[in-house]
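Heads up, one of the protein chains got dropped from this complex, but the rest are sitting where they should.
Naming follows writing order (A and B), and every chain is counted from residue 1.
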Amino acid sequence: MSAPVLECDRVTRLFRVKRGLFETPATLRAVDDVSFSVQEGEVLAIVGESGCGKTTLARMLLGLLPPSGGSIRFAGRPMRQVGRSEIAARVQPVFQDPYSSLNPRKTLGQIVGLPLAVHRIGGEPERRSRVAEILELVGLPAHLVHAYPNQLSGGQRQRVAIARALAIQPRIVVFDEPTSALDVSVQAQILNLLLELRQSLNLTYVFISHDLAVVEHIADRVAVMYLGRLVELGGTAAIFDSPRHPYTETLLRSILTPDPSLGLPPGPFGGDFPDPLDPPPGCRFHPRCPSAMEACRAVPPAAVTDTAGRVECHLYNGESHGR
Amino acid sequence: MIADSVLRVRDLSVEIALPSGTLHAVSNVDLEAMRGETLAIVGESGCGKTMTALAAMRLLPRRARLAAREISLSGTDLRALSDKAFSAIRGNRMSMIFQDPMTSLNPVYPIGDQLEEIHMRHRRAGRRRARERAEYLLDRVGIVNPRARLGQFPHQLSGGLRQRVMIAMALMCDPALIVADEPTTALDVTVQAQVLRLLKDLQAEFNMALILISHDLGVVARIADRIAVMYAGRVVETGSSGQIFGAPTHPYTRGLIDCIPYPGKTARRTRLGSIPGIVPSMIGDSRGCMFRNRCGWAEDRCRTDGNAERRIEEGHSYRCIHPVGHLQGAAS
Partner (left out) sequence: MTGGLFADEFRVDAPTPREVMRRRARRHLGFLTGTGFVLAVVLLAVFAPWVSPSDPFAQNLDARLLDPIWGKGGSWDHPLGTDSLGRDYLTRILFGARISLLIGFGAAVISGVVGSTVGIVGGYFGGRVDAVVMYLINVKLALPGILIALSLVSVFGGSLIALIAILGFLFWDRFAVVTRSVTQQVRGQEFVAAAEAVGASHTRIVVQEILPNVMSHIIVIASLEMAIAILVEAVLSFLGLGIQPPTPSWGLLISEGRSFMFFKPWLIALPGLALFFLVIAINLMGDGIRDITVPEGRGR
């Protein structure tokens, strides 16, 4: 196996959060000691609920936010040694909200052409034909170059955002909830487009989502995050068919497939999300965990890595050597 | 039958005059919500599902024009009521839960005050009675230590808790009908399941009619007894949950169901079914089937015809001249 295109090694990101006027600022561990690697051509999904740190992680992968600790490597080279514009040439984002991700004052031609202009690729006529080409690639007719974002529907806008990301031919695309603002029928169109593009351009995707049904459909591997920790990582089949971390189980149980005979999933879902500024000691999931033990309340579980993947849970700590 | 009907809407249309023409937001919609039953209105953004609910609650934007042959709540004709009489019913006999609990709660008052105010206004009962009711309901919606929570402000609660408070607020006066507009869309998946479960349990306990508006077929399938599928302002298919998901008949319903990835059923990393094209403009001419420009079975007749309601069996009807599924080919 060649070197992974993207690696995170014990990446941590802290934020100082001001609470009140006279209180000392608290430290938020938005991403805490996260390690994983992404192989060329695969789709790695990162799932978790709001506040789990997945968006912060995405911003670090894009080079928009420096990690407070640990390192991110592109094809073996630490990000710190890779220049700003080279990072951009390797990894590009597609964001959630197709309404705020396109500048309302610019035409589609200007929007999709921006990466080409920034990287000084080609002259004016060359850029124009390249923009038309990319628009066709994402399923938009070339005559839309003169249109403004407000003239398009949500799905069409998201295609423009994808076109912009692909303009400078990055190897990796980071998607942050790319379909959650779209209607169901449009979501299907976009997911189909993403699968096609990955095939034809041999792209690597980091796909951040809270929608497990979508993740199951598109991902090769799945990383599950909870309160900044990566609690489980494994192949899509393994995660969905035999989840190991109790949080992954809880998440899977809450997927609502459109099957009227099933009714609502049985509880418990273990109450609410705790305050991220004051995470529980020990395993961060223990207050909501149905199988919490004594150790979970005091000792943070160590990660167990084996052939099936990686899991951070005391349930698997004992048997780690056996596998 | 009639005795159990809580909300009945017949031939409801909502039009909005825009500079560029008349927007037909809702066209000829019939709905009936029964006591103890969950009716889901499902459709994509702009299909008119929220407008339909707002019309029933008389909360439409001012420039919207409403026409209906019947809007009645437990036999009372709501159309005849003055605005003042209507506001005595809203929040009392029928209440609404919105998508974003943060904007529906007033940030400068403690939640206790906001809950009690509704009860005192509609029931003319004292503050003590109202407080008891609020505390009871907060406990019922699964909020631990309700007495302490009454004094808290909305921003001190998580999204899930706020939505629970909204549900408690809707229940303050023991309504016959609750309309919930995308109640769990802003919530995390695990919280969503809890809140839906809560709604369903409370509905049974209080024996209410629940109208759930959602774009999420998963949510709808799991919670609804009856489903109305809306597209471009029209109800294109209605039926029981089993009928809609077991034998979808309108091409749009069918397309919508095929669109969603279904863990365990759709093969991973394969093309999903999709509905080509986009929703047509609802401004101007609204004759004929609005789905025809995205429909694989469309023909000339769909331009003019195609809105007549056809019945398959008791409770399952659709508006299309080319039904798909088990009726394919057998129609017209």
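The rule we apply is simple: a contact is a pair of C-beta atoms (placed from the backbone, for glycine too) under 8 Å apart; a residue touches a chain by one contact, two chains touch by 3 or more.
Being a predicted model, the structure only gives us computed values, none of them experimental.
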Q: Could you tell me which of B:Ser87, B:Ser240 or B:Asn293 touches the chain that is not displayed?
A: B:Asn293
Q) Among A:Gly41, A:Gly139 or A:Pro274, which residue is in touch with the absent chain? A) A:Gly139
Q: Among A:Thr12, A:Gln169 or A:Asn192, single out the residue that touches the unshown chain.
A: A:Asn192
Q: Using the definition of touch stated at the top, determine which of A:Ser101, A:Thr179, A:Thr204 or A:Ser254 touches the missing chain.
A: A:Ser101
Q.
Could you pull out which residues of chain A are in touch with the chain that's been left out?
A. 59, 62-64, 84-85, 87-89, 91-93, 95-97, 99-106, 111, 114-115, 118-119, 139-141, 143-144, 147-148, 150-154, 156, 161, 164-165, 168, 189, 192-193
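The definition used in the following text is that only the chains that are shown with their structure count from here on.
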Q | Centroid spacing, where centroids are CA-atom means, of chain A and chain B in whole angstrom | A | 32
Q: Write out the stretch or stretches of chain B touching chain A in their complex.
A: 44-45, 158-161, 188-194, 196-197, 200, 215-224, 241-242, 244-246, 255-266, 268-276, 278-279
Q. Any idea which chain A residues touch chain B in the complex?
A. 43, 49-50, 153-156, 183-189, 191-192, 195, 210-214, 216-218, 220, 236-237, 240, 250-251, 253-265, 267, 269-270, 272-273
